[in-house]
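Got a structure for you, questions after.
Coming up: chain A.
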Amino acid sequence: MSLLLVIFDLVLLAGIIGVAWRCLASTDLFRAVVLFITFGLLLALAWVRLEAPDIALAEAAIGAGITGALLLVTLERLRSIMAERHSGRPHTPPPDPSGPHALLRALHDPPPERHSFFPALIFALVVGSLLVTALWHQPQSTGLEPVVDAHMDVSGVDHPITAVLLNFRAYDTFLELAIVLIALLGAWSLGRHDLIPARPAPGPILPGTLRLLVPVAIVTGVYVLWAGSHAPGGAFQAGAILGAAGILLVLARPRQLPMAPGIPLRLGITAGVALFLLVGLYGLGAGHGFLGYADAWAYPLIILIEVAATLSIALTLVALFVAGRPAGDDA
Partner candidate 1 sequence: MDGGWLLLAILFSSLGPGIAIFFLPEHRHRLRITLNLGGAGIKLALVGVLLAGVLRGDEYQFSLPLMPGIDLVLAADALSLLFASLSAVLWFVTTVYAIGYLEGSPRRSRFFGFFSLCVSATVGIALSGNLITFLIFYEMLTLATWPLVVHRGTPAALRAGRLYLGYTLTSGLVLFTAIVWLTLLAGAEGFTPGGYLGDLSETHALSLQVLFVLLMIGFGVKAALFPLHSWLPIAMVAPAPVSALLHAVAVVKAGAFGIIRVVNDVYGAELAIELGLTAGLLVVAAFTIIYGSIQALRADDLKQRLAFSTVSQVSYIILGVALAGPLGIIGGLVHLVHQGITKITLFFCAGNFAETLGIHRISELNGIGRRMPLTMLAFTLGGLGMIGLPPLAGFVTKWHLGLGALEAEAHWVLGVLVLSSLLNAAYFLPPIIRGWLGERREPWHEPLRDHAGPTRFETHWMLLFPVVFTAVLGLAVGLFSGLGLSPLGWVSLIVQRDYSLPEFSL
Partner candidate 2 sequence: MIEAPETWLPTAIAGLVGLSLAVAVVATAWPRQAHRIGLFGALAVFAWVLGLSALFVAAGPEAEAAATRVALGGWEAPLGLMLHLDGLSMTLLVLTAIVALATSLYSLGYIHDRIERRQFWPLWLWLWAGLNMLFLSGDAFNLYITLEVVSLSAVALVAFTGTAAAVSGAVRYLLINILGSLSFLMGVVLLFGEHGVLDLVLLEARSEAGPTERMAAVLMTAGLMLKAALFPLHVWLAPAHGSAPAPVSAVLSGLVVTGSFYLLLRLWMGVFAPLATPAFGILIGLLGVAALIWGSAQALRAGRLKSIVAYSTVAQFGYLLVAFPLMLVDPDAWRVVVFFAVVHALAKASVFLAAGTLQHAAGHDRLAELGGVLRARPRTVFALGLAGVSLMGLPFTGGFIAKYLLLEAGLGTILAGSVIGVLWVVAIAGGGLLAAAYVLRMVAPAFHRGPERAGEAVSPWMDWVPLGLATVAALAGFAGTLTLHTLTLTPGAP
């Protein structure tokens, strides 16, 4: 049995490493992205094998799903930019003198130069082997599992990961929400969004599928959110699933990006951090410490925060997919 598992592990790892290698060696960007999405899905499998279903869910939804969508839409944007530059519109600046194949370079990367091969290889080998050596010398520590286990009864939830994320190490989670928000603020500061995600959808299939998919996604998202308190799931996975639904919606409505009103949108993306912070400050005032809850209030507060966080994450991920800020935000 264990031998079979070992063989499974080895095959899985070989697959992951092989896919990663092909992805990094690829000269065609589209191919690389597809391989990367495959890589993410294989990773999710590995996480299941490592008894981390929460992470597997997150990896599939966020690592492979959302990242994949972001990568694909980026490629689409690059293609359209290069095509526009090539068609020689009057106000385009002169093409980059560094290469006559500027269009090609947008979506292709020529094989790397020979001279960097050995230095890079040796460097990577040294780093990798040192890492492996260090790891093989480590003891079989149990980590913090017993400590978490001992405190589960006062955490307000039944699922240890949720307890860690939203109670024991709530500060990290708060900052994580903040990072998602900052990434969006950064993307918005670059300018208004373009219309690329809203290219006409190829045929009637997508809208048709959507009618089926979006309700399912919403139900799944809400379930995953609710399940988070006692089973694998939680705000991030739910947010990613809802975000994915949102992205599909954006994709399916050609030339009709919803005119997002500025103020509600801002409130929506900040709801998660704002509520989290309010609860945290209340804890500080009430003597439970910053980001602390009274034991009795832990569960409802955690759920409240999770709901707000899910909403904000979903909204932010969709906004990151659209990339630029909506015109409404400047009004």
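Points to keep in mind about this one:
In this section, contacts are C-beta pairs under 8 Å (C-beta built on N, C-alpha and C of every residue); 3 or more make two chains touch, one makes a residue touch a chain; residues count from 1.
On the choice of candidates, all candidates are chains of the complex that A comes from, given by their letters.
Everything numeric in this text was worked out from a predicted model, so none of it was measured.
As listed, 1 or 2 are all part of this complex, and the one touching chain A is 2. The residues of chain A lying in touch with candidate 2 in their complex are 130-131, 133-135, 137-139, 141-144, 147-148, 151, 167-172, 174-176, 178-179, 181-183, 185-186, 188-191, 266-267, 269-270, 273-274, 277, 280-281, 283-284, 288-293, 329-330.
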